[in-house]
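If you scroll down you'll find the structure; I have some questions about it.
Note that one protein chain of the assembly has been removed; the remaining protein chains are unaltered in position.
In order of appearance the chains are A, B and C, and numbering begins at 1 in each one.
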Amino acid sequence: MHSIPTWAQVVYLACAVCFILALKGLSGPKTARNGNLLGAVGAVVAVLVPFIIKNPATGEHLHHVPLIVAAIVVGTIGGVYGAQKVQMTQMPQMVALFNGVGGGAAALVALLELHEHVAAGDHENWFVWAATAFTIFVGAVSFAGSCVTFAKLQELMTSRPVSFPGLSVLFGGSLIAAVVLSVMLVRDPAMNYGIIIGVLGLLFGLLLVLPVGGADVPIVISLLNAFTGLTVAAGGYVLANTVLLVGGTLVGASGTFLTILMANAMGRSVTNILFGALKGGSTLGGGEASDRPVKSLQPNDAAIMLGYADRVIIVPGYGLAVAQAQHSLRELVDILGERGTQVDYAIHPVAGRMPGHMNVLLAEAQVPYDQLKEMDEINGDFKDADVVLVVGANDVVNPAAKTTPGAPIYGMPILNADEAKNIIFMKRSMRPGFAGIENELLFDEKTQLLFGDAKDSMSKLLNAVKAL
Amino acid sequence: MHSIPTWAQVVYLACAVCFILALKGLSGPKTARNGNLLGAVGAVVAVLVPFIIKNPATGEHLHHVPLIVAAIVVGTIGGVYGAQKVQMTQMPQMVALFNGVGGGAAALVALLELHEHVAAGDHENWFVWAATAFTIFVGAVSFAGSCVTFAKLQELMTSRPVSFPGLSVLFGGSLIAAVVLSVMLVRDPAMNYGIIIGVLGLLFGLLLVLPVGGADVPIVISLLNAFTGLTVAAGGYVLANTVLLVGGTLVGASGTFLTILMANAMGRSVTNILFGALKGGSTLGGGEASDRPVKSLQPNDAAIMLGYADRVIIVPGYGLAVAQAQHSLRELVDILGERGTQVDYAIHPVAGRMPGHMNVLLAEAQVPYDQLKEMDEINGDFKDADVVLVVGANDVVNPAAKTTPGAPIYGMPILNADEAKNIIFMKRSMRPGFAGIENELLFDEKTQLLFGDAKDSMSKLLNAVKAL
Amino acid sequence: MNEAVVWLTIFVLSVFVGIEVISKVSSTLHTPLMSGANAIHGVILLGAILVTGSTDNTAAIVVGVIAIVLASVNMVGGFVLTDRMLQMFTQKKKPARNDKEAA
Partner (left out) sequence: MNEAVVWLTIFVLSVFVGIEVISKVSSTLHTPLMSGANAIHGVILLGAILVTGSTDNTAAIVVGVIAIVLASVNMVGGFVLTDRMLQMFTQKKKPARNDKEAA
């Protein structure tokens, strides 16, 4: 490794600095985009270096360059295609997928390193072997875990927690086995150990995420993201490469911290999310549609209520994104505004399927930013609101978060829609929201439901209001 | 250096982490004290290591241990004594002094390293020599500069900017000479070069601080503090010691950043402060007492104005600290409060001689925190105030900051005392404040002066109010 | 200085940087930040290239190529995706394009 030329090492350091500045930029709304760009520049430059310098390990130039370039091209096309084609509502699972493949790559790299060292019969210090084992295991965990989260969010499988008797035993078992094998690998390095550790990692990742409820999945994504960061850091140590070490560590540290921030925003604790299910109680409830009686109303009734209200608050949720009804919603709000009604959007931090989901969606529909009110800002105003229009939201206005200690969303701060004089829900059915629990507010006597896909109902509503 | 045992290196790293956490702690009011404590622990542990391990340079154990311990004891006693005996109002110059001796120590250490290497005829890489030269020079700058700042704040010399024809030439000259000598030192290391560089450093430090106006001195202290940090970092590189490198760099970086923050708080730019004088225009005005007519009043007149006011705002300043009148002031405020007057303290960020000076002073007098209002909080209330009582403050209410572009304090945000219905100044004379410029507000027709030492006047005032 | 300690030092410092640097992020930026960080660890691509380029064992090469593909998906896709998210936060003047993409 001492054969890396100094200039290359300095370039690596510069790339690492790019990553730092990228994260710094990404944490501020104005600088975010440039930050991301800077990160990309750093990454690209770092990747170019090995094509120029002699390989530190072998002292020769890179072999199989055409093959490598081809592989990069393929990966790039795949990545760009996926990133461009994915719908807004599916971005979280895309992040999960990208994170998973990254973890997988890290695990494979570590396996190859192990293979090289074993073949060459090197006597590395035990710390290197330990780091290798760590990378293989955690990389595999991140890969498997991310795949499951993807499946859950993409609704390839139920988003409800999956648990079975003996899960926790298997869970603990695979972990212990992995540790034992790592010790053995450190004592006498052999390929098979590495492979088995990888398999155990896959199993562990599976068991880690299966019992997690859909609503908590994004937090798990963030956590697995941090995991992958750490594996990359360990890989950087094994390869004695600064960019990998610093870059990976940065992601590991900030990712872990971010995970905690996100969990707090949802009023959940990380350990609870991960091990709640193992501890027995599943993290989320069932998803059956209720058949209790509710009051429903027609678009033109709703139009009258809205048209003659002084103060209206819109509560957008995941359904708005699914129905892509944001544009007609904005039109409706504009018209109400012209009629002299004061209208605001109440944005819950975790409305939708990713933090900031609603901001993105409504920004896309050109809603002026000053109409978007954060939860704390607006929660006081609900009691003065004549009508609250809940468009495809559910959990974020579910009083269970305050009243039902058992509920999966218990403790999550919610929007006080229940304090308004009238509440109109736009949803397709009586099916519950992401958390899969009934929403008492639907049965409140102040509440009326406007059934149907948000987009249709919204355009009907729009015409009705225009007709007033 | 490879002979430092691993455990010692890890200990060094742990100490470095202590320093990081110390700075983190110090930047929050709750954690500040523990942060400082943690830093002390880290420093002490770091210092103990060399007594235990073999010296990396010589491979032997430490020589002259008794002598070294004795020296430490002496220094410790001196430090503790100074820190304990200094008065609140003199803390800034104490910081300057401590910083100066630190810089001096760093320079001496670098000189000794140079001496050793030259004696041993080592062939270090040029970077080491460069770092040595840097440490000697900047360490000396910090030492000399701090001594001057101390003299200025301690009023051993005028706090006004000192400048003379050819200063800037000498200034630039010494810098260039130092650079040239450093290059020579790098090319063939010799003791004499080192010594001359040190002398040049002293000269440069002197010339750097002489032209700075007293009001800006604390900013200069902070800057020199950052300098010393950098020298320690460079010393750490020369000695191949992690604690010194990390600790020094931390101080260098945070110190530089803090300097900018402080300058902004005073509405000044760092370059302006440092090179304003060199660029010709001195940074501060004259300090003559004016003889223009003013309205003065007696304690009992003031008592009546205060006693029958509904809204009073107190503007404390440096004079309050000098006179140690904070306790009687609090008593006065309590009594006015009992009489139903609403009284607040308006705290200017740079009132006094150090940021937070007034908070410290009034906290000491047990003033409840909620009565202390930051400038932005209270600046809107002055127009509703019946009486503003300015106790030993001057620059922080000087309208020149808004009106007189030439003025040294121009651009500094001030308290809008001039908007109040009546203004009472407690001061001893017509002498100006720290900035040494006249305060038009003293001649305002709404203004009356209560001459005398703040403590006497305050107790007179207190009795008069009690008598109402 | 002992190699391992060097790496440990760099690791520890990076941990502090990583945490401090994002400590002020607002909750609306959580997802783009996560996605951006995710893209950054795609730099494992560098590692994948190094190992693949230094072996001549066919099996190893195959595995290496897979690793490279995966890593570049992570890296490139990650940055593009993040940029797409941020577009919507920052420039509200391009709904047309975003609509098409998001539809």
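Heads up, the rule we're going with is that contacts are C-beta pairs under 8 Å (C-beta built on N, C-alpha and C of every residue); 3 or more make two chains touch, one makes a residue touch a chain.
In this text, all values refer to a predicted model and were calculated from it rather than measured experimentally.
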Note: the excluded chain touches shown chains A, B, C
Across B:Thr149, B:Thr249 or B:Thr341, the one contacting the chain not displayed is B:Thr249
Out of B:Pro349, B:Gly392 or B:Gly452, only one touches the absent chain, namely B:Pro349
Of B:Ser27, B:Ser296 or B:Asn463, the residue that touches the missing chain is B:Ser27
Chain B residues touching the chain left out here are 15, 19-20, 22-24, 26-30, 32-33, 35-37, 39-40, 42-43, 46-47, 49-51, 55, 57-58, 60, 62-65, 67-68, 71-72, 74-76, 78-80, 82-84, 86-88, 91-92, 94-95, 98-99, 101-102, 104-106, 108-109, 111-113, 115-116, 119, 125, 127, 218, 221-222, 225, 228-229, 231-233, 235-237, 239, 241-255, 257-258, 261-262, 265, 324, 349, 354-357, 359-360, 363-366, 369
Those residues of chain C that touch the unshown chain are 1, 3, 6, 9-10, 13-14, 16-17, 20-21, 23-24
In the full complex, chain A touches the hidden chain through residues 1-2, 4, 6, 9-10, 13, 16-17, 20, 24, 240, 242, 246
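As a working rule, only the chains that are shown with their structure count from here on.
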Distance in whole angstrom between the CA centres of chain B and chain C is 43
Listed in rising order, chain A residues that touch 2 or more other chains are none
Note: chain C residues in touch with at least two other chains are 4, 16
